[in-house]
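Pasting a structure below so you can have a look.
Complex shown without one protein chain; remaining protein chains in place.
Now for chain A:
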């Protein structure tokens, strides 16, 4: 499979145009290098004899499109990813939210849901889950489908349990799931307050006002303009004094909404909206 052809930049552009025109999915403001690498991978793995056939398949086969969408976007995630971030939520954000009668949280780009279940565990442990609603959204129906089930590979639990403890978790992590040979199914007590729904950050609008928005490891795949646009969407969807949390390598600094926010836990990328 060595010298299988490389996709050319122009071919990537053609494909992205097809996705936009035919299906309304706009990847044109994504990191080109990342999208190209992902498309190249699919092209090589699926052994298309030519670009034309690849293109035809994408245009004519909706099932293949779903698969391709999942391949273009990066879906890697884990529970309590960056434990220090979750510790910061416990210490600095949730105690503030606890004073509200009702808590609304939005996880944008939630992928298969590991991060959302982690949040539900925190809320549960601080006895806040009963008055919370978590909206968890993603562009991909297929990852949302997995997220709704709350079933994750058992093999990952050791790592997740370690992350959980590092984040300040005091319980036996295994109390939150039922294990069988290969899978851990997370308790429905946790998912009861989670609404998983499709939402495309590029094209869809704000749908509520929140006290906390979490969007981690999504913006790194967007170009500057799209990052700015999405950050405005978040800012508009946050209540006054609401919190905004980004991924380890993402920042509000140097963006056009920076002045509306002040850092709460700088290192963990948590900000608070201080003006409108």
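Here, a residue touches a chain if its C-beta (ideal position, glycine included) is under 8 Å from a C-beta of that chain, and two chains touch if they have at least 3 such contacts; residues count from 1.
In this text, contacts and distances are computed from a predicted model.
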Point to revise | Choices "protein-glutamate methylesterase", "NitT/TauT family transport system permease protein", "histidine kinase" or "ABC transporter domain-containing protein" - which one is the UniProt name of the chain not shown | key: "protein-glutamate methylesterase"
Review point. Which one, A:48, A:186 or A:221, makes contact with the chain that was left out?
Key: A:221
Review point. For chain A, which residues lie in contact with the unshown chain of the complex?
Key: 2-3, 9, 31-34, 36-38, 74, 76, 217, 220-221, 224, 247, 249-250
